[in-house]
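All protein chains but one are shown at their positions in the complex.
As written, the chain order gives the labels A and B, with residue 1 at the start of each chain.
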Amino acid sequence: MNPQDGLSPPAATALRAALDQALARVLPEQLAGPTADVLWWALLGTLILAVIQVSMLYATWLERKAVGRIQNRLGANRVGKFGLLQPIADMVKMLTKEDITPSGAHRWVYNLAPILVVPPAILVFAVIPVGAGLVATDLSVGFLFFIAVSSTVVIPIVMAGWGSRNKYALIGAMRAVAQIVSYEIPQVLSVIGVLLMAGTLSTQGIISSQGVAVPPYGSFPGVWFVLVQPVAFVIFMLATVAEIERSPFDMPEAESEIIAGYHTEYSGIKFGMFYLSLYFLTIAAACLGTILFLGGWQAPLAALSFIPGWVWFSGKTLLLVLFFMWLRGTLPRLRVDQMMGFCWKILVPLALANLMVAGLVGKLAKQADASPLFTLAGFTLANLVLVAVAVWLLVAWRSRVGGPAVGLRPPTVAEGAA
Amino acid sequence: MIEQAFFLVLAGVTLGAALGVVTARSVFVSALWLVLSFLGIAGLYVLLDTGFLAVIQVLIYVGAISVLILFAIMLTRNIMVGERATNNQWAMGLALALALFGTLAAVGHQADWRLNDAAVVPAAGGLVLTGDSLAERATVPGALVIQDEAGAPTVAASGNIATLGRAFMSDYLLAFEVAAVILLVALLGAIVIARE
Partner (left out) sequence: MTDNWGFVVVFGLIALSIPILAMIMAWLFRPHRPGPIKQSTYECGLETTGETWIQFRVQYYLYALVFVLFDVETVFLYPWAVAYNQLPLFALFEMFLFLAILALGLVYAWRKGALEWS
């Protein structure tokens, strides 16, 4: 939040002014400015942290309830009314569990891994805007910052796998990393189509381009990107689910498959850190989906814009989080070969095709100076053609191969076996 | 003043991590120190006001290349810890490294590092793009207005990603497409070798 840009809420501006004055009285001229800055940032950072921490705790509660309901049971409901104190109980449990360190583990690497897996998941929230002036720091490379920081989480995972000195942890770590890393490509490629039209990497700018303009950004195409590029939205959602290792892409940590993957040898709070990081990333991914495709904090209709931006943003993010939980509760887990095949052989070519189509139609729409409605019509047509061609190709591939298009073929039964 | 302090800290981190790479006991830990030095370099890019390069550094070096290095290490080594890499020639190596550093420092100190506007303005007769007048370029966010030799204000390399994009598509188009070919060749070559 920059008090000078005129978009921050009045309370924040007043608070900042009070802070500046208080420090100007106590410190000499040169120090007062920077100190005020640092203190303001620390305050902002703590506030963001508090909000996402509470959100994350109740996301875990929501998950247990939602998945429980999908599976026709009640979910956690013992601790507190409706199980609302369950996350607190879980936290207490993790803090008081004995820490069992395997004897051969590399002390530094093993212990640093759970510490280093959390900061990237928190840091990405620095560029998430929840309102017109409500973004911690509107970096001109905001989106890229998000992707780069979230991609660094693979290093602590590798450290955990190697540092545990456990075959299964190591294999689990490598599988997890191969999965995370592979799905980054379709995720990014699908978003480039969105960036083409937004013309900026700034998160606030991307939101601005989907509706009412927020200076200094423009407002082309003026409609939410989910309407203009639904294919990209679907690819992005699927790739993101795989990135954050949620079911149906949670092979690396499936309990029945490989014990617990890369965090096999971690107990108590150290395991808790991996769990924490996963949930932060889930919320962050939902926030990113909202920003890129659902118009961020902007209301769908001008008439509804009296409802504050952060309400819209939270609502849309909640919707996406529920969608993730829905996928978890309903779809069976993919095998690792199916998962990788799906990424590289289906999602990446589809994302490339979508990118080219989006580029072509977007450029034509911009040059013809089309109205939002006309742009929407043009894109809908182009997307229908794209989806039709993709489905046709997939069906043709499947019939040629005589079975599932990706993944290992099931063994064929010999003819005439008794 | 604060920038100077940040620079010293980041330089210290980068160099310290680099030292860690060569003195670590196991190859895996060396690779982790390397990751830290990559992060230090990303910080230095931020100080140089090229946020784009900083995030690209983190994305590519920390997110991709480090992973490749770590995989190569994990796949070719016993995961038992404690294999100390012994090297009897470290004194000679140190001397050579210091000599190289001295040469580079001397050259770098004497070079003329002033920003040259001609390097970023599309050459006359090249593809004419919208927004190339001085007034328009100066309003682009992140533009840096300096004085050239004649004392007139001119726009130096604007840290703007759009400028980079336009440069790719006009002046440096051939280099851009050749980059694609290089990547293709790297992919082909690596697959051939890895499958051996």
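We adopt the following convention: contacts are C-beta pairs under 8 Å (C-beta built on N, C-alpha and C of every residue); 3 or more make two chains touch, one makes a residue touch a chain.
Quick caveat, the model's predicted, so the values are computed rather than measured.
Annotation: of B:11, B:27 or B:46, B:46 touches the absent chain (contact as defined above).
Within the set A:123, A:299 or A:318, the residue that contacts the chain not displayed is A:123. Shown as candidates are A:73, A:107, A:363 or A:398; the residue that touches the absent chain is A:363. One chain is missing from the display, and on chain A it is touched by residues 2, 37-38, 41-42, 44-46, 48-49, 94-104, 114-119, 122-123, 126, 136-141, 144-145, 164-168, 170-171, 174-175, 177-178, 181-182, 184-185, 188-189, 192, 195-197, 199-201, 220, 259, 264-265, 268-270, 272-273, 276, 336-337, 340-341, 344-345, 348-349, 352, 355-356, 359-360, 362-364, 366-367, 408.
Within the complete assembly, residues 46, 49, 51-52, 56, 59-60, 63-65, 67-68, 71-72, 74-76, 78-80, 127, 129-131, 141-142, 161-166, 168-169, 173, 176-177, 179-181, 183-184, 186-188, 190-191, 194-195 of chain B touch the chain that is not shown.
Methods note: only the chains that are shown with their structure count from here on.
Inter-chain centre distance (chain A to chain B, centres taken as mean C-alpha positions): 28 Å. Residue ranges of chain A in contact with chain B, taken from their complex: 34, 104, 106, 108-109, 139-141, 144-145, 147-149, 151-152, 154-155, 158-159, 162, 165, 170, 174, 177, 181, 184, 199, 201, 216. Note for the complex: chain B touches chain A at residues 2, 26, 28-29, 32, 35, 51-52, 55-56, 58-59, 62-64, 66-67, 70-71, 74, 79-81, 141-142, 160-162.
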